[in-house]
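Please read through the structure below; I'll follow up with questions.
Heads up, one of the protein chains got dropped from this complex, but the rest are sitting where they should.
Labels for the chains are A, B and C, by order of writing; each one numbers its residues from 1.
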Amino acid sequence: MLKQCEGSHAVAEAVALCRPEVICAYPISPQTHIVEGLGEMVKSGELKNCEFINVESEFAAMSVAIGSSATGARTYTATASQGLLFMAEAVYNASGLGLPIVMTVANRAIGAPINIWNDHTDALSQRDSGWLQLFAETNQEALDLHIQAFRLAEELSLPVMVCMDGFILTHAYERVDVPTQEQVDAYLPPYEPRQVLDPKEPVSIGAMVGPEAFMEVRYLAHAKQMQALERIPAYAAEFKAVFGRDSGGLCHTYHADDADTIIVAMGSVLGTIKDVVDEMRAAGHKVGVLGITLFRPFPIHDVREALHRAKRVVVLEKSLAVGLGGIVATNVRMALSALPIDVYTVVAGLGGRPITMRSLHALFRKAEKDDLDPVTFLDLNRAVVDKQLAREKATRRSGPIAENLLRDVGVVAAKIA
Amino acid sequence: MFQVRIHGRGGQGVVTAAEMLSIAAFEEGRHAQAFPSFGSERTGAPVVAFCRIADKEIRLREPIMEPDALIIQDPTLLHQVDVFAGLKRDGYVLINTSKSFEELGLGDFLKDWHADRLCTVAATELARKHIGRPMPNVPLLGGFAAVSQILKLESVHKAINDKFAGKVAEGNVAAATEAYAIVRREMEEAVHA
Amino acid sequence: MDKPFAITLDPGSSLANHTGSWRTVKPVYVDRLPPCNATCPAGENIQGWLFHAESGDYEKAWRVLTENNPLPAIMGRVCYHPCEGACNRQHVDAAVGINSVERFLGDEAIKRGWKFEKPAAKSGKRVLVVGAGPSGLSAAYHLARLGHAVEIHEAGPFAGGMMRFGIPKYRLPREVLEAEVARILELGVVLKLDAKVADIRATMTAGGFDAAFLAVGAHIGKRAYIPAGDATKIVDAVSVLRSMEGEDKPLLGRRVVIYGGGNTAIDVARTAKRLGAEESIIVYRRTREKMPAHDFEVEEALQEGVMVKWLSTIKQAGEGEITIEKMALDEKGFPQPTGEFETLAADSVVLALGQDVDLSLLDGVPGLEIKDGVVQVAPNMMTGHAGIFAGGDMVPSERTVTVAVGHGKKAARHIDGWLRGEAYAPAPKHELAGIEKLNPWYYSEAPHTVRPTLDIIRRQSTFDEVQGGLDESNAQFEARRCLSCGNCFECDNCYGVCPDNAVIKLGPGKRFAFNYDYCKGCGVCVAECPCGAIKMVPEEI
Partner (left out) sequence: MSFQPVKFYQTGTFTVGNRLLAPEERSVQSSPRRFNSLNSGHRACQGCGEALGARYAIDAAMEAAHGQLIAANATGCLEVFSTPYPETSWQIPWVHSLFGNAAAVATGVAAALKVKGRKEVRVVAQGGDGGTTDIGFGCLSGMFERNDDVLYICYDNGGYMNTGVQRSSATPPAARTATTMAVGDEPGNPFGQGKFVPAIAMAHDIPYVATATVADLRDLEAKVGRAMEIHGARYIHILVPCPLGWGTASNETIKMARLAKETGIFPVFAAENGVVTEVLKIRHRLPVEEYLKPQKRYAHLFGKQPRVDVIARLQALADRNIKKYGLLDGGAN
């Protein structure tokens, strides 16, 4: 059924349709609307056979999820940013124990300086946690990916992170097609755990493993995650059969087949990029797009397949590997290893900085002329940065950076950018 | 694609207004995208919300920098924030005030603008009158339907009933309707002036 | 369930890990010798019979007791119970009233008429026992149960020896004595009274005895020279006490002085009181601390109005009065004359200065060694003359009833061995279960039961028994106070406290075993065993 609603609301409805049995969460912007919605559904009785637990921290949230999942309950939680870091230890534990927990990450920057706006630093900091990571481009896809995530998690007995851009998607009102309970039930069978805590068949879960077996355990975790690369396209196809929509999958191209320049990105920014590409195509530029939906496991072959014909690749990512450059770009480079293709890293939209069509037009045109630095910071306020660098050069006690910059940026900060 | 930017202060229902605008458009079978300026809104702080309306899927995620229309819920912002930034030539402007554009000191800035695209309505008063609370956002939507003519008043009514219920809904419908009427009158006067 | 490799494990699989290999010392269950058993002169298995007593099986208790001592009712009255002095319970609250329980059992046996089991087979040997005192009776009993034909020759008119002629009625009612003697005789022991043996070898040949046990006791009162006028009545304690058993009671007068500090002196003083003496005064050369008599008896005597002149000796006895000299202890603690004199009114003076043995029956027996007026015997109680054994007061000893009974038993076992041409070897004794081996924490406080005593008026006027007995409930209570020193009583402590669950409970009455596959040898079970029935021993490595 078509609906005009907030992204968070759409996700809450999708999760509810998946018949979760335990939901636990700790509030953090911009995740709040999702769990608020679910909490209300549980309290009102609209969502039955479900325990909603208000925990005292994200660490506890993931820990409760571990306990309930290990006891065979379909379990969901959501977080963002600092919250994801605070639960990091448990995040690794959940995947290590092979528990099919589904978690929404409403992507947000990580401080200091504290910043509640969108980028991908939070989710990407957990890229090696052993969780599967899916990135949604639209609210419709966010909704769809949650339904697929439970299927995927429970088939593989691995936890899945569904990432959606904070505010940009979570707080955006737009049209979504909300499936019926019948459709979801047809697609998502009841949870049958691989291992479960039950007096009927006692086991000890979470043994201490020494050097004699740890390598094997980690290898198996890797091998298991790699299985997702075969399963996901199948689940996406099945999804299409049931819901009549293309959703999920590993990655998607847009006007890429004959493109000399291909822009690689994840999440909601793909929409803006596509609009730019349409305009450039109209002006005769051979540009295309590759959107990565599945970041972990990284679809290395599909990415290579999609990009190998291009002359250059521009990876536009909302994350920064401080001291290196790109995170996504590094992964893409690995996919293109030994190919004579230039890969440009563009760090954009950190901490909610808008990514505008105007900036992208300029960027892509520069790229076409191979006039880009290996690592570019989109719309960086050079003047401000140089001023601070000069200040630091001049005096050791140059004061807190963030405050200095705000002072330099001045009133502009109060205006809409 | 028609792009609206709404200015107001935290607590004036700015974000809700944008969302209702998108619902109204949706009710007319169009695509719409409403989103706030992602601030950690505090009561009284300047707030911006956006709404895009189009006939095909909206993929664009950038903030609206060149709006086709402006709704200004709080005239005190005029001298605080660059509310007109990027406004398209001959864009629509609806301000919540009982004063005239001249009185607001916007005369020069908006001269040789299509006069029937510049309207004011004392939405706060209407809100007090019909809802009992100074919430200008909904009545302004009625006025906006009138001035922009991209939405039917009925669609605004639908959006109101989607968001509110009972007395609040009724009051808002009444307020929006009266605002609609007031603005239409202003426009006619402007045309015949 | 498809379990992730290594992370998820099957239950209880650690049994494959035999942690016993960590051990350098290991616990083993042991039985240790309880102090009561260790100190009993009669060699009673006290803990053994207390066990049956606390379970209410008094007959079984009595039977276990009488395997070592045929005279529990008497012991329960006259024994000075060194067992209680050694009892570990005194470190928890107060010693177990072993003696009172023994008496209860003895009295029960008499009341219910329990009999000894007759021997299964006769040995065909004949043994002569000379003297029907505690030692002789004990020997006769044991010999009879071992299947030998026993004949007791008693010089006096009654059986009992010192138990009759030395211990007053108020401490040992005669019917009790009679009953326990009779029970022994029922085993077929022949008792000949007024049958003084003049020549042991002659008697043995005449009676065709294969061996003899001599236990004639010490009945000759020691005399001391006291200058005295004819009028003064001076008698010895033994004859006074003996005459108490006859028709005509001794005439000691209104004021009686007893000279000496032993239990006999006390007995005479208390007897005199009961015979109506207004004054019964003990004259003793040393202090109360030095007095050989048992303190509780002195205490009872004083309660009954007996007076004591400490640090005094009798210098001379005159017409109705005596002169005593005050003594003072020198630095060595020996009494020295002070030259201070005092006179006491006295109708009679009783000398209680100890007794000598009448050894006339041994005249001309070769190989005997007599020293300090007593017969020397080997560790097996045999005299220098093969086949002739001796015990009781006539051999070097403490001269108590219990010691005598012990001699009788010991001698009987050796005689039996000797008769069968082999040396009797007693079972080796277990290590002693001293208090340091116990963990008394686990014993709840249970103050010991006080036996009722006769009211003072009747004690001064009658010969009724002074000390009463326990009734069933408190006898059982008293028995249950036993700590079971050194012997497992299945409290489950070891089973409970093992951090490695390496103690196997074998079920009621079967005690426990260690599972050495998992026992790491921490020793907690040993530390927490209340009764010291576990010990750590090094592993052979």
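The rule is short, and it goes like this: a residue touches a chain if its C-beta (ideal position, glycine included) is under 8 Å from a C-beta of that chain, and two chains touch if they have at least 3 such contacts.
Keep in mind the model is a prediction, meaning the values are calculated, not measured.
Visitor: I'd like to know which visible chains would be in contact with the absent chain if the whole complex were considered.
Guide: Hidden chain, whole complex, touched shown chains: A, C.
Visitor: Which of these, A:C5, A:C24, A:L156 or A:M266, touches the one chain of the complex that we don't see?
Guide: Within the whole complex, the residue contacting the unshown chain is A:C24.
Visitor: In terms of residues, what is the contact footprint of the unshown chain on chain A?
Guide: Chain A touches the missing chain through residues 21-22, 24, 49-51, 53-57, 59-60, 63-73, 75, 89-90, 93, 97, 197-199, 201-210, 212-213.
Visitor: In the complete complex, which positions of chain C touch the hidden chain?
Guide: Counting over the whole complex, chain C touches the hidden chain at residues 6, 9-19, 22, 50-51, 54-55, 441-447, 449-450, 452, 470-471, 473-474, 477, 479-484, 489-493, 495-502, 505, 508-509, 515, 517-518, 520-524, 526-528, 530-531.
Assume only the chains that are shown with their structure count from here on.
Visitor: In whole angstrom, how far does the Cα centroid of chain A sit from the Cα centroid of chain C?
Guide: Here chain A and chain C have centroids separated by 94 Å.
Visitor: Where the CA atoms of chain A average out and where those of chain B average out, how many Å apart are those spots?
Guide: 34
Visitor: Quick one: which residues in chain A touch 2 or more of the other chains?
Guide: none
Visitor: Counting only residues that touch at least 2 other chains, which ones in chain B make the list?
Guide: none
Visitor: Where on chain A is chain C touching in the complex?
Guide: Touching chain C from chain A are residues 96-98, 157, 194-196, 201-207, 209, 213-214, 216-217, 220.
Visitor: Once bound in the complex, which stretches of chain A touch chain B?
Guide: Touch list, chain A to chain B: 4, 6, 29-30, 116-118, 138, 166-168, 171-175, 268-272, 274-275, 352, 354-357, 414-417.
Visitor: Under the touch definition given earlier, write down the residues of chain B that touch chain A in their complex.
Guide: Residue list for chain B touching chain A: 18-19, 22-23, 25-27, 31-38, 40, 46, 48, 58-63, 65, 80-82, 85.
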